[in-house]
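Encoded as structure tokens, here's the structure I'll be asking about.
With one protein chain removed, the remaining protein chains of the complex are shown where they sit.
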Amino acid sequence: MTRAIEEHPLTGYLRIDRVPHIWCEGCGLGILLNSFVQALKDLEFDMDKLVVVSGIGCTGRASGYIKSDAYHTTHGRAIAFATGVKVANPDLKVVVISGDGDLFAIGGNHFIHAARRNIDMLVICANNFNYGMTGGQLGPTTPIGSRTQTSPYGNIEQPFNLSALAACSGAVYVSRWTTLHVRRLTESIKKGIHKKGFSFIEVIAPCSTVYGRYNRLGDGLDMMNDLKEISVIKHGIYPTEATIEPGKEIVVGDFVDIEKPEYSDMVQAFIKEQMEG
Amino acid sequence: MSRKVLTGSYFVHGDWACAEGALAAGCKFYAAYPITPASEIAERMAVRLPQVGGAFIQFEDELGAMAAVVGASYAGKKAMTATSGPGFSLMQENIGLAIMTEAPCVVVDVMRGAPSTGQPTKAGQGEMMQVRWGSHGDYEIISLVPSSVQETFDLTVEAFNRSERYRIPTFVMVDGILGHMYERIEIPEPEEIDIVNRKKPTQTPEEYLPFKADEDLIPPMANFGDGYHFYSTGLTHDERGYPDMSIEVQDKLIRRLSDKIRRNEEKIIRIEEVDVEDAEILVVAYGIPSRSALKAVEQARAEGIRAGLLRLITAWPFPTRILEDLSSQLDAVIMLEMNYGQLVREVERAVKPTPVTFLPKLGEEPHKPDEILTAIRRCSG
Partner (left out) sequence: MGQNLGLAGPVQVNRDFCKRCGYYFEFCPRGVFERPDEITLKGVTPPRINEWAECTMCSLCTLLRPDIAVSIEV
């Protein structure tokens, strides 16, 4: 016997008319989407005040499933676009959800400068160690030795530690989780949404179809089981110390939570001063 | 005194006039990366925007500046950036994004010449084709070419109005000479300046389809934060804004994006004609060289030569039909550009088979009236 689903419990937050989504069977990106939407629901966040922005890539499709104002920019420019939105209307909360390649290869410049400015924005990066959308090429987080379409003999480039890069660039909140840590991830997203300033959450997500296949990591379930085995929670350590070695050890946790003056507030303050003065 | 939008008479340069024109039009957001000869626009905006309640941000590069302008436009603000050749090249992809997602915005290019870094401090008209075709795919844009400091002010206001009216990036193509040249300008009272604002949806959020166009092919635009909860993407999209890879949706969208301009060409195109009615020799020019052209045409008339001047005020859409209609009365056309041959090809196409003499100018100096007069005499002899 089958029953029709009357109303999906997340109807107010998701564009259910666009589900099933485009992500592959066993892909971790759907978990990230769940977690984000759950955080909004837990916070009873005012969806009129939310703008979700993505770049290009598998992860970049996330903005299209969230039922707020949302925008899918060009490859690498999500943070730049989001900066424009935030400065133009500081009442809005802007969240950027995008991939490791989008945010740290082609878009890396905007990331470090947005963090430096400390503009109020939550950036969630799905780190799947490769370019999923274009068929699994080498990216800025691909581990040494990993095989991708463009590192057929094994990667020889040193990867970024994204959380460390965020912290060193000036982010006021930094945490890293895997898709397996979905509850803790949800809690961090809630913190990130509330945090005033540039916040960064790195989410290690299995890309089973391409990265998993080239590196013989099995299906999504196997990759999730692997994450379960190798991840270690260490709250509060500075992220330069937070190892990220897929297959060996991935340190997760809440790493940075500090206070600093926020950019759009300061812009508003001197606009006020100039207009009155 | 300098707190609000200015009114009155000022002795200023083109970049200054451009910045004040933007403010008069209601610009509330400016993002850019410094570059000669456009930096003075940024510098003026950095001082003035906060005074009128707007925000200025110096970006880390022009790719980001252009993306931020699109973001600010979606957040409901009139937004502008200004740059020059190299920066204009970097902006092209996100200019395409503005076209595809129909974000009203203004891009000012204070032109120099040559590929790459060229001569940074010198003027040119090097991006007249790039502004039309620089981003990939099929599209139309509007671009305006002022030839005086006053007109730089006026056309910047006009650029905002057109971008808001047609939901399209609109370009003001200033050249390096004009950007740095001082002239007296009159800024009218605010009530005397026509301001156009984007069409807002009248539907409820539930009924709203963000890319469903009205009769005029332009969809009403909700702003982020208005409660419409809509999605917009640079991918080919249907009326809901959802990605759609079908042939039908691609065909419909791409046609509409161009047709909203093509169908309104007559309203959009602006030219200035001097002594064209009975002209046998037509000088076509735009921007700074058109000032020398005017002198030359006046002298030619004094010598009894039936010469006329057609000055482009909009470069794109190009006034092909107007030139076509004139061609039967013309014996010769002379085209002036501060480049090695860009819009002259459009002129040739339009006036065929009338012969076209092209006078290129490379490197700072605009054409001298004398050399234009010599060319007119040669054509009439």
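Should a chain be cited, it is by its letter among A and B, assigned in written order, with residues numbered from 1 in that chain.
Following the convention adopted for this analysis, contacts are C-beta pairs under 8 Å (C-beta built on N, C-alpha and C of every residue); 3 or more make two chains touch, one makes a residue touch a chain.
Keep in mind it's a predicted model, so treat the numbers as computed, not measured.
Within the full complex, the chain left out of the display is in contact with A. Within the set A:Asn225, A:Thr243 or A:Gln268, the residue that contacts the chain not displayed is A:Asn225. Among A:Gly30, A:Gly84 or A:Gly139, the one in contact with the hidden chain is A:Gly30. Residue-wise, the contact with the chain that is not shown comes from A:Leu180, picked out of A:Leu165, A:Leu180 or A:Leu217. On the side of subunit A, the interface with the absent chain consists of residues 1-10, 14, 16, 19-21, 23-31, 33-35, 38, 179-180, 182-183, 186, 220-221, 224-225, using the contact rule stated above.
Note that in this section only the chains that are shown with their structure count from here on.
Inter-chain centre distance (subunit A to subunit B, centres taken as mean C-alpha positions): 38 Å. Taken together, the subunit A residues at the contact with subunit B in this complex read 15, 18, 47-49, 51, 53, 63-64, 67-74, 76-77, 79-85, 87-89, 91-92, 109-110, 113, 267, 270-271, 273-275. Of all residues in subunit B, those touching subunit A in their complex are 3, 28-29, 31, 50-55, 57, 59-61, 63-65, 67-77, 79, 93-94, 96-97, 101, 223-235, 242-243.
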